[in-house]
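Below is one structure, written out as structure tokens; the observations come after it.
Every protein chain but one is kept in place in this view of the complex.
Entry: subunit A
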């Protein structure tokens, strides 16, 4: 098993995660924020796969499956919220949605 060094795989996953986090923090378009969230979830899945490949266990892929389920549910609800926000406020700018009326 002269495979890929685990550190490099984990480093790549960290880089992708930080890129996704940067996207969430920097972008103000709600759809771009959701897409950056996808990148972050994908990076965590990559970390699980790297670990599962390192130790030769199926658990990493199972955790990836659960993350996939989470991402699907999150995207469904998140895009529904985006649609509702667009219908109500006619904008997708996250900064213009700063008023909460309880």
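Rule of thumb we're sticking to: a residue touches a chain if its C-beta (ideal position, glycine included) is under 8 Å from a C-beta of that chain, and two chains touch if they have at least 3 such contacts; residues count from 1.
Note that in this section contacts and distances are computed from a predicted model.
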Under which of the names "Peptide ABC transporter permease", "NADH-quinone oxidoreductase subunit J", "Thiazole synthase" or "Cytochrome d ubiquinol oxidase subunit II" is the non-displayed chain listed in UniProt?
"NADH-quinone oxidoreductase subunit J"
Contact residues on subunit A toward the hidden chain run 1-4, 8-9, 12, 15-16, 19-20, 22-23, 26-27, 29, 31-32, 34-36, 38-39, 42, 45-46, 49-50, 52-62, 64-66, 68-77, 79-84, 86-88, 92, 101-102
